[in-house]
Structure formats: C-alpha cells, structure tokens
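Every protein chain of the complex appears in place save one, which is left out.
And now, subunit A:
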C-alpha cells in the first residue's frame, strides 16, 4: 500500500479528530472522507488504523465491505440508477439500457472523457414514482426516454 501524501493526511485529520472519541467512529470517518473526496483513497487506511488503534487489515476489511467506498475517483457527475424490483416493474431495465447507450458506459464504469460515473443502486425509496435515479445527489423520478436524454445532455455539457 502506498503511503499517504502529507496533503492527504492533513486533509483527513480533521475528520478523524471529529469522530475519534465517539462510539463506533470508523464509518463516520470513512463517510466524511467519501464526502470530501468522492471516493476513499486506499492510502488513508494506515492513518485511520493508527488513529483508531486498529490493524490495517481491519480497516481494509471495512472499506472493502461497503459498496459506497469506491477506490477510484468518480467522473464529474455520478449517476445512480435504481435497479430494484419496483423500478423493474416500470420499465427500468429499458431505461437503464438506453442510458448506458447514451452515456457510452456500462454500470460501474466512468466514461473515458471523465464526465460521468454510472452506478447501480438498489432502491432510493422512490418506488411510487419509478423508475428513479439520483444525479449528483439530486433525485429524479418517473424516468423515461425523454428524461434519459436530458440527463445525458446535462452530464455531457
């Protein structure tokens, strides 16, 4: 594992210090880093492990368990598309196929121009206005061909 740069450590220390004394601090710390960077650089693991008196393996085990803790930076936009049953029942698969074509990426990929990362999500709780998606944290309901085209245009601009 690559040692973290001084800059990286400087920027994560306030997050670690905020949570270190709390009960169960690891997830809030990782969530804080995720918010700050958009991913969890694996170089931060030794620093967190030291601060919480855990082994690196323990921290790595946690980081690798949760879907949210991506190892790589995302594109400029992150599009999460719901793939669960309620969205399937409203033609979610077809919309997903269309968006993959329009964006030129498959699920889990970032487009070559770095404009967008496409991720599957299993339920946004918008099941009465399916199919649904989340673009950069903003929710979108009743996705259809037209809205898919709008999304594609927005992330490309």
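Here, a residue touches a chain if its C-beta (ideal position, glycine included) is under 8 Å from a C-beta of that chain, and two chains touch if they have at least 3 such contacts; residues count from 1.
Everything that follows uses one rule, which is that contacts and distances are computed from a predicted model.
According to its UniProt record, the chain left out of view corresponds to "Formate dehydrogenase subunit beta" among "Transport permease protein", "ABC transporter ATP-binding protein", "Formate dehydrogenase subunit beta" or "Non-ribosomal peptide synthetase". When the full complex is taken into account, the listed residue touching the unshown chain is A:86, out of A:15, A:86 or A:103. Residue A:126 is the one among A:12, A:45, A:126 or A:152 that touches the chain missing from this view. Residues of subunit A in touch with the missing chain: 22-28, 30-31, 34, 52, 58, 61-62, 65-69, 82, 84-90, 121-130, 132, 134, 137-142.
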